[in-house]
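First, the structure itself, so that you have it in front of you.
For subunit A:
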Amino acid sequence: MIWLSWRQFRTQAIVAAAGLAVFAVLLAITGVNLAHLYNTSGLPGCHVHGDCAVQASNFHNQIQSEKIYNLVFFGGIALLFAVPALTGVFWGAPLITREIESGTFRLAWNQSATRTRWLAVKLAVIGLTAMAIAGLLSLMEGWWATPIDRAMALGTDTGEPVANLRIDPVVFGARGIAPIGYAALAFVLGVTAGVLLRRTMPAMATMLASFAFIQFASPTWVRPHLITPARSITALTASNVQGVVTGPNGSMTAFAGINNAGAWWILSNQIIDKAGHVFTGPAPQVCLSQTAPFQACQNALGRLHLRTLTTYQPISRFWTLQWYETGIFLALAAALAGFCFWWINRRRLA
Partner candidate 1 sequence: MTAVLASRGLGKRYRQRWALTDCTLSIPAGHVVGLVGPNGAGKTTLLNLTTGLLAPTTGTISVLGGMPAASPAQLAKVGFVAQDTPTYAGLSVADHLRLGAHMNPSWDADLARDRIDRLALDPAQRAGKLSGGQRAQLALTLAIAKRPELLILDEPIASLDPLARREFLRGLMEFTAECEVSVIMSSHLIADLERVCDYLIVLIASRVRIAGEVEDLLATHHLLTGPRRDPGAWPSGWQVISASHTDRQTTMLVRTGSPIDDPAWAVEQVGLEDLVLAYMSHATNSAPVLEVQR
Partner candidate 2 sequence: MIEFHLDSRSGVAPYLQIIQQVRQALRLGTLSVGDQLPTVKDVVAMLAINPNTVLKAYRELEYEGLAAARPGIGTFVTATLSDGSLAELGPLRRDLERWLAKARRAGLDDDSIEALYRDTFRAAAKEEAL
């Protein structure tokens, strides 16, 4: 059975390996240069000199000037989100639909191996390969991006919020072990769609749609609450108001900088009054005026003795969140796989 699984999967595996190899070469070449740039910048010893923020900014500009690094960084992220979806579409959905549409399941399921064994070996061989590829990609991309990650971490000592951090939703799913969980779930989702719908195109489309939904739902509704977010309350003074948005009838929301050390993923940022309720207005008159300088608005807000309430996930929780999320995805994949076993043993296919 292992021979058959491999023989039918051979071409796809070779294509995937070739793609992986090409990407690896690209990463190797550019990664070495990137590491060199980092080592020769002022960042490695910047704590001693106390100029980390400046060095980080310089380093950042240096990278931006050569388009290739942006390309590989964001391209890598895109690839790491695409690869699980692709394995679901091209490896998962056709797994059973191809056999059904060509009638070959009547050949495959009448040898001396039960359907359970047939499916188990196929899921294992192809599923584990998909997970391995996703894991390798994540590993390679993670190695490559180490200089950038370090530079960003160093650059946050002053308390400036920085984008593209590992815990940020966009990047989180492309690092660590999360892609392995995604690959597993996408693949099994594809197989399940194929088992239920029995035709390749509808199965592919359904898999893609449901996986896209999951990839949207997870960072939006699930991940923020995997661990109870940390809360931070700071006084809103004239100096840390960063922005103000006024609405009709004098309502307003304001944005403030927070001076917590360490990088974070901001989940919500609200202005609260002394009693602890969300402050929605009325806005000070000077803030509604179009002509008054922003400083006057800041001063006015400062006198209201408001505070900011920030809920966030600190970067120290990166790996914990990774394990939780991967665990959930793997559990879902296992549940779906169990369903597939039950479904094909029901003997309604003929």
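The working rule: contacts are C-beta pairs under 8 Å (C-beta built on N, C-alpha and C of every residue); 3 or more make two chains touch, one makes a residue touch a chain; residues count from 1.
Selection rule, in plain terms: all candidates are chains of the complex that A comes from, given by their letters.
Given the structure is predicted, the values throughout are model-derived calculations rather than measurements.
One candidate among 1 or 2 touches subunit A in this complex; it is 1, while the rest do not. On the subunit A side of its complex with candidate 1, the touching residues are 1-4, 7-8, 102-104, 106-107, 109-115, 117, 346-350.
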